[in-house]
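For this depiction, one protein chain was excluded, whereas all remaining protein chains were kept in their positions.
Read from first to last, the chains carry the letters A, B and C; within each, the first residue is number 1.
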Amino acid sequence: MKILVQADAFDLGTEVDAMRQGRTDIGAIASFVGLARDINEGSGVAAMTLEHYPGMTEKALAALVDAAYARWTLQDVTVIHRIGRLLPGDPIVLVAVASRHRGEAFAACEFIMDYLKTQAPFWKKEETSEGERWVEARASDDAAAARWSRD
Amino acid sequence: MKILVQADAFDLGTEVDAMRQGRTDIGAIASFVGLARDINEGSGVAAMTLEHYPGMTEKALAALVDAAYARWTLQDVTVIHRIGRLLPGDPIVLVAVASRHRGEAFAACEFIMDYLKTQAPFWKKEETSEGERWVEARASDDAAAARWSRD
Amino acid sequence: MKLRLLYFARLRERFGVAEEGIEFAGATAADLLAVLQARGGVWAEELAAGRAFRVAVDQDLVALDAVLHDGAEIAIFPPVTGG
Partner (left out) sequence: MKLRLLYFARLRERFGVAEEGIEFAGATAADLLAVLQARGGVWAEELAAGRAFRVAVDQDLVALDAVLHDGAEIAIFPPVTGG
């Protein structure tokens, strides 16, 4: 398990290669990269700054990953979330999940992203042509996370 | 859209970087890598050989990807499937899907994998300690593909 | 009509042939299977009703009532196991 909160960029290929390095028992690696977009809610976004709650962030991410391990049979999980100022096109978050079987890898990867969106203390502030604005939480993210408790 | 059937290895990082190269409108890239395992159905697997149906393979993969584009709003899709002899730990298949929103990227990526497993003409033959054997299709793969028509 | 038949994977090995051309007097994929089953031996065994195999016509999966046409490429193979 690897959980990082960092200002630096990450590399998907490097992270996934590290998970499978020297192993021959992994059948499936599902991964996700979230990227900063140049448009949000109809406005052009020149840059964004990610604020977080140091200490709680790591704790919240570890709790999410633990919950995924408790729910599915997983072989490895990597979560990296960036903080600080990012430009459109920059990767923000990476979640990669290794499992014997693809269904579990996909489910755990999406579960971690859905809960990260509603449980991990990060906040985005966008620089738009109309000035700076804090991104508002979306009801669709709450709904996505709620799906996992309805099973 | 990029669909390849090849004997050569592929690199997840290179493929995903190529999708987002020069773009700032992508919000989410969900990807999947399937790997050859050293154990299957309780037997040690020393190697496997992937046979396919040249011509139909490319056609079937293109049809799967077209179906995903018809169903979700996608920005790019890459599918690469290897053929020939592979060793445990070797990547077999890559599916990467770019979309504005993560829910669509995840769904389309899993949809393509589920249908690939039941619709694309590839067959695996394993070299085990008890000799060579053709891998049998799994009912769980049919069930995974069937989920998408029940929505 | 003339048909080109292709066999893959386990069926190719069992039948001992990857490809053949035949002259066919029936109409559907089911008719073709009856012709092949009539060869007996492994053909009758592998293509028996209830055995799991797939049929593609001109590289599209079809149901057994699919109507064949002159010059068609018919492939018969086990359920796929890639990915």
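Note that in this section contacts are C-beta pairs under 8 Å (C-beta built on N, C-alpha and C of every residue); 3 or more make two chains touch, one makes a residue touch a chain.
Model, not experiment: these values are computed from the prediction.
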Check your understanding: Thinking of the complex as a whole, which visible chains are touched by the chain that is not shown?
Key -> A
**Study point:** Contact partner of the left-out chain, one of A:R37, A:H52 or A:R102
**Key:** A:H52
Review point. What residues on subunit A make contact with the chain left out of this view?
Key: 34, 50-53, 55-56, 59-60, 81, 92-93, 113, 116-125, 134-137
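The definition used in the following text is that only the chains that are shown with their structure count from here on.
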Check your understanding: What whole-number Å value describes the gap between the mean CA coordinates of subunit A and subunit C?
Key -> 48
Practice item. Would you please write down the residue numbers of subunit C that are in contact with two or more other chains? Key: 83
Exercise for review: At least two other chains touched by the same residue of subunit A: list those residues.
Suggested key: 102
